[in-house]
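With one protein chain held back, the other chains of the complex are shown just where they sit.
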């Protein structure tokens, strides 16, 4: 220690360090967008996806948004190209869809305004093959590329 | 490293071959849309385009650079998606990253150029000593940067200039520009040039531009500086979460005053956000952790031309460059001397006029009328 202990250090406890998330007001704009999207979903069934990664959020804005939306009853997870976590918010029809990579790093975070998030629905091309796949199992010849249910 | 020909399989087919499910593909498209700064509603279009996309050959040339751009890219934070992207481009030459060296490396470059004539992409980082500069300032394998660039781009489909040095000349071009550094745009006139500026550029922006080319097979919409509008379409100031403080007139006056602690606007500390166009405010750095202004430091304007010569980093945007108080005082002194001179001449003129004044009568004046 070469005299560095002689440098006076003062620890300040300012408002910004108190740990309470700041509100820069950006959450409100997104909430307004969600409200319009909900109106469209109810009126015409039109779904909306909002990329929260593209929002100029300040520190704390995202927390404000998720706190305001709350937590609903449904939680789901999809394992494809890393995990994707789906969380229903306390507002029916508003979902948080968190796309993560295999190392649990966020690829992007969406808010989805829909009856069911798109990624949970069976994909149309897969659905077209569903009967063939079931028939194959009924015939007792398990398809080679389908993992058993327990996995 | 053998140059590979563009394979016949499309990206969609290749992805399914490696066992990616349709949900995985959907997720890939959502992440790609986010990376390309496109709205999520574009995901179906991306999916359709990716089904058809083919793997392009890429030749990466490094000239007068610090490898910061390559560091930025190889440390980009969403490896799974970017790995997939890189699996579907064929990076045939990158002399910082490749295992091959010397003759073998140069042979790989020439082979890739021959095999993919007219279709390969050239990525350049670093500025180039111009045709009139001493070619010895920067060479690779005994060839000047200028010769390598011109030879390589001759049959390229497009050139992507990565980093401010390649895009605008950057640090090597800063005054007095000892190496006669020039940007790719200055030298390559007959090929499309995309500038991905920044010192370094945001990794997601580099991959986003590549993904755009890979997905849609054409160049993204560009601004006046050949930068992709999706990433460089808005200024830092316009997307800054601290903008409301600017509008209210709440500024940090020093780095440790109350305003700085409360996260107020950094304009007075030299923030170049108003004149800088980049995606930092939304894409952020280090796995989306933060970005300069969020960390309490003004934007340096690193993605703009002449940013090294654009005035002090801690001088506000409105402060002129190079006008000193001394110049002003000197000019004022010159003015004072000139004024004194004019006054002296005028006084003398007045005196002379008084001396030679002839009385005039009313009759004379009336005659004149």
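As written, the chain order gives the labels A and B, with residue 1 at the start of each chain.
Basically, a residue touches a chain if its C-beta (ideal position, glycine included) is under 8 Å from a C-beta of that chain, and two chains touch if they have at least 3 such contacts.
Note that contacts and distances are computed from a predicted model.
*Asks:* Quick one: find the hidden chain's UniProt protein name among "RNA polymerase sigma-70 factor, ECF subfamily", "NADH-quinone oxidoreductase subunit K", "Nitrate reductase gamma subunit" or "ABC transporter ATP-binding protein".
*Replies:* The record for the missing subunit names the protein "Nitrate reductase gamma subunit".
*Asks:* Could you run through the displayed chains and say which ones the absent chain touches?
*Replies:* In the entire complex, chains touched by the missing one are B.
*Asks:* If the missing chain were put back, which residues of subunit B would it touch?
*Replies:* 223-225, 235, 237-238, 246-251, 267-268, 274-275, 277, 304-306, 309-311, 315-323, 325, 327-328, 331-336, 338-340, 342-344, 346-347
The rule is short, and it goes like this: only the chains that are shown with their structure count from here on.
*Asks:* Round to the nearest whole Å and give the separation of the Cα centres of subunit A and subunit B.
*Replies:* Centre-to-centre distance between subunit A and subunit B: 32 Å.
*Asks:* State the interface residues of subunit B toward subunit A in the complex, per the touch definition above.
*Replies:* 19-24, 26-28, 30-31, 33-35, 37, 39-41, 43, 77-81, 239-242, 244, 258, 261-263, 281-283, 287-288, 290, 294
*Asks:* What does subunit A use to touch subunit B in their complex?
*Replies:* 12, 14-17, 22, 24-26, 49-51, 53-59, 61, 78, 80-82, 84, 99, 101-103, 105-108, 110, 118-119, 123, 125-126, 145
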